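And now, chain A:
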Amino acid sequence: MVKLMKYEIKGTYKILLGILALVLILITGIYMYSRDSSNFLNFGAIFMTLSVLVLFGTSLATFLYIVSSFKNELYEDRGYLTFTLPLTGNQIVGAKLLVAMFWFFILGLAIFLYNLMMISIFSTSEFDFSELFKAVGQVVSVKEIIIGVIGGIFNLANFFILIYFSMALGRVTFRNKKIGGLWFVIFLVLSGLLAFIQVQIIELFPYYFDINTFKMGTMEELYNFEISIGNEVSISSETGIFKLNIASSIYNIIELIVLYLGTAYLIEKKIDL
Partner candidate 1 sequence: MSNIVEINNLTKKYANKTALDNVNLNIERGKVVGILGPNGSGKTTLIKILTGLLRQTSGEVLIDGNKVGVKTKSAVSYLPDRNFLYKWMRIEDASHMYKDFYTDFDEAKFNELLAFMNLNRSMKIDSLSKGMHEKLNLALVLSRNAKLYILDEPIAGVDPVARDQILDAIINNYNEDSSMIITTHLVRDMESMFDEVVFLKDGQIVLTGNAEALREEKAKQIEEIYKEIFGEG
Partner candidate 2 sequence: MEFNSNLPIYIQIMNLIKTKIASGELNGGDKLPSVREFSKEMKVNPNTIQRVYQELEREKLVFTQRGMGTFVTEDTDIIKNLKKDRAAELINQFFLDMGSLGFRIDAIKKMVSEWTNKEESI
């Protein structure tokens, strides 16, 4: 699987690094113009609007590029190579998924770090990063950030695998290559269905896990518990962002595993190229 990932990355890095370079240049432009406020109303405004549009466009393009790389395996000649390699369906889906995640992570991280750098360069007053981190630290705890990041990665993986599953199912169901776009309909229906089940599960099992206190219980129990220990309840705790619904988290994990195995099964046992 690692071997296949190597060739996946080799095959995509030129275009993705190109996109990244374009995005970074645009970000630089935005910062330069926003510093010069006198420019803001005329040319700068147009440039800013354009930049934001292009930023949005490029992130969409990146997403589509990464996602379509799976579709290409199903619909283009390269599938004749990928699917005759001595690899299991699990390994192929795994490689595709991990490389997609890898790119999102790298691009996101690069853009985030670049923004920090730009802030420190263009900020009018003396900019102190330790101040920034302290400010952030007051709102959320490290634990929350870690859980947040893990949760984010997890949701992204879930999202990708649902797309892959829809594509594989679309390919198995409709042999006609011209209606390959139907995967998107399958995707929408499945997303809706899965979200609906999730809501039902949350209503059925309203038990939460608070990662700050490591307490379990219903929302009311946790809330009362926090009130009882005093007035130091943080904003984020109150809004419940970092209280995980236990049943729904388990449901998400099962969903990821089932969709992963399902996609692997479809491409190994069912797809007719």
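The candidates came about this way: all candidates are chains of the complex that A comes from, given by their letters.
Here is the rule we go by: a residue touches a chain if its C-beta (ideal position, glycine included) is under 8 Å from a C-beta of that chain, and two chains touch if they have at least 3 such contacts; residues count from 1.
Just so you know, these numbers come straight off a predicted model, no measurement behind them.
Checking the candidates 1 or 2 against chain A in this complex, the single touching one is 1. Here chain A touches candidate 1 in the complex through residues 3, 6-7, 10-11, 14, 77-81, 83-88, 175, 269-270, 272-273, going by the rule given at the top.
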